[in-house]
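Every protein chain of the complex appears in place save one, which is left out.
Lettered A and B in written order, each chain numbered from 1.
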Amino acid sequence: MVKKDKLQADLEGLVKKWKDKKGNLIMILHSIENIYGYVPRDTSIKLSRLLDVPLARIYEVITFYNYFKLEPPAKHNVAVCMGTACYLKNAASLIEEIEKILHIKEGQSTKDGMFHLDVVRCLGCCGLAPVMMIDEKVYGKVKKSEIVDILSKYVKEEE
Amino acid sequence: MEKKIIYIRDTDSAQKERINDYFTLFSNELRDANLLEQVQLVKVADIGLYEKGVAVKIIPENIVYSGIKTTDVKEIVEETIRGGKIIKDLLCGKKSKQLRAVLKNCGYIDPESLEDYIAAGGYKALVKVLTEMKPEAVVEELKKSGLRGRGGAGYPTWMKWNFARGMNSPEKYVICNGDEGDPGAYMDRSVLEGDPHSVLEGMIIAGYTIGSTKGYFYIRAEYPLAVERVQKAIDQATSAGLLGNNILGSNFNFELEIRLGAGAFVCGEETSLIASIEGKRGTPHPRPPYPSVKGLWGKPTIINNVETLANIPLLIAGGGTKFASVGTEKSKGTKVFALTGKVKNSGLVEVPMGITLREIVYDIGGGIINNRDIKAIQTGGPSGGVIPQEFLDTPVDYENLGKLGSIMGSGGMIAIDDTDCLVDLAKFYLEFCVDESCGKCAPCRLGGYQLLQILKKISGGNGELEDLNRLKKISYAMQKASLCGLGQSASNPVFSTIRYFEEEYKRHIVDKKCPAGKCKALISFKVISEKCKKCGLCMKNCPANAITGSREAGYIVDSQKCIKCGVCFDVCKFKAVMKE
Partner (left out) sequence: MKKITKEDIEKVDPSKKDLGKNWIKVGMSTCGVAAGADEVYAALIDEAKKRNIEIDIRKCGCQGACSVEPLVEVNVEGLPKVLYGRVTKDVAVTILERHVRNKKLLHDYIFEIN
């Protein structure tokens, strides 16, 4: 229950900070997303009350932008870049390999909640193509054969 | 004699030993000439030259010789090292073709230090504007400079500013568009991360000129480091009195705030960007009214791209006439490109307008990986088009690229070689645009989807010739009828690939073959028995058990079972697996 109380306090602080600024909704959602990794429904409902904005308007914005998520994230987010440079350097084969290893498709999480696979547009490291990012760490010039080792590092950390 | 250093570099990495031969040759000659004491020989990985074989650079004179033959070594030692004379025939005439203006500070100053920026001459333009220039004079200077928007469309910056300046409104806004969404481009990110104060300075000058007191940075949330550095720069400038009230004692007030994008490509479009800053869904609105008349919260607003704003301080400090001395008749100044794809030295380059594509790819980029043949250059990302190899000598400017069916765009430049399939590339860009379409207007929402279906049909081996006409018709309708820039230009990649590579489409449609070997449905794998050494590696690695055979009889691929993953092709050490 501690987490819930914290959530409540954070939210009120956030709204206070942004209340007087015009067009604040997206910035508040960014902060929520940064704290929880997604935007929980009950947070949206509270936010709607605090800001005096219809819930539909909040959901309208959440669902429009790719950045906001409605589901809790997995422990590690695996993002494979499919920007033009990575696409040309065959990033598709990396995605196939990860899908094969983790038994999930793009946009899904593993059953144990360990990994989530995302395909993203350009991480801005085209010189290092093909690129994938696990959480905050960027892996450049990734070879298909290296993926097993990279992923198992994260599994070992847990043990 | 002064102590000298000779750097030797071989551009041909295929001949790894050759550089050592030259090294020995030089050291022998130097020993014979009794110069070993005074001259240091160094093998290096790069001296900024890419095509002309073995090259040497002699320090401190900074003489560069390229294309050196073994017979030249003696002469270099005698004439240049001992005699101090330059051998004209060997001299590499080429200076670096890059011209660093916007990027002049990137990589040279500490982006997190205001002192560093000022020590490099920063904020001088702001002082000049605040003390000796009226807003009209700033506009006049911009007009003289010929600066055009670097975000893609190339609209003259002075006109934008002048419209907003002429509007009678107590509230006006300046927006910096840092929503760099083109996959494969990162010019703006590098400027924001490497020299944030230059963009700040440009925005403050813009605010002064149009009579605004508030500006917004709109930056992609995917660029956390850029956001962090810009925020730091804003904080520093505020506490130093370069932002806030009464800036530098001039009675001019201006403040800046960051707003984050949230992963929507369409928000690079002006009216969508405004909606997003207002905290709404980023859907576009019809123009006119243009933002300079009715923009953010209904007030006159100018929106400039990061690179455009970073150009402002140098334009003002040096004067518009000087700025206009670089470039072509209608496109002035420099342009930053993110050169990527199949090019040897990918990276960020800044070149004067009017340089040819060939110079960018070969002289700066070092040519194509594995010395393959270049097939085309893609500029402008999902809104741009391809320029085939026969037009590589075209000077780069807004008009020329437009004539060739592409656009300058924000600066993505992608080299494509003969292993890339253009039908597949068009499909890739279209998938992007269909994904990013906001869905508000029908031409973009439905047209894009239909185009994609037809392309999938073609690359899946089910295309018919009539499909080419269908593609052209839908593309045309989207260009004419879509509401915003995204929809209007979404079909450009399709249009331009058909325009130049219709043959390749026809090979897919009529012969059911993908010449580049990219479209999976159209390729097949085969073991060439003459080359096969019967090692069995292909069979062992095949994930679908589609390869059968034995060490005696050899191996065959069962095309029914084959999932076309290409593992057999990759693992075969004898090139005995054929892809066609």
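By our rule, contacts are C-beta pairs under 8 Å (C-beta built on N, C-alpha and C of every residue); 3 or more make two chains touch, one makes a residue touch a chain.
Note that the structure is predicted; figures quoted are calculated from it, not measured.
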| item | value |
| --- | --- |
| Hidden partner chain, touching residue among B:Q38, B:T213, B:N345 or B:Q450 | B:N345 |
| Contact partner of the left-out chain, one of B:Y7, B:F252 or B:Y449 | B:Y7 |
| Touching residue (missing chain; options B:E112, B:E140, B:D418 or B:D467) | B:E112 |
| Identified contact with the non-displayed chain, of B:A120, B:V293, B:V326 or B:A481 | B:A120 |
| Hidden partner interface residues of chain A, rising order | 123-128, 131, 138, 140 |
| Interface residues of chain B (partner: the chain not displayed) | 5, 7, 42-48, 57, 59-60, 62, 103, 105-112, 114, 118-124, 126-127, 130-131, 186, 189-190, 193-195, 223, 225-226, 236, 239-242, 248-249, 345-350 |
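We take it that only the chains that are shown with their structure count from here on.
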| item | value |
| --- | --- |
| Distance from chain B to chain A - Cα centre to Cα centre, in angstrom | 27 |
| Complex interface listing, chain B residues touching chain A | 181-186, 189, 221-223, 257, 259-265, 276-282, 297, 338, 340-342, 346-347, 378, 381, 412, 414, 416, 420, 428, 432, 438, 543, 565-566 |
| Chain B-facing residues of chain A, complex | 21-27, 29-30, 60-61, 64-68, 82-85, 87-88, 93, 96, 100, 120-127, 129 |
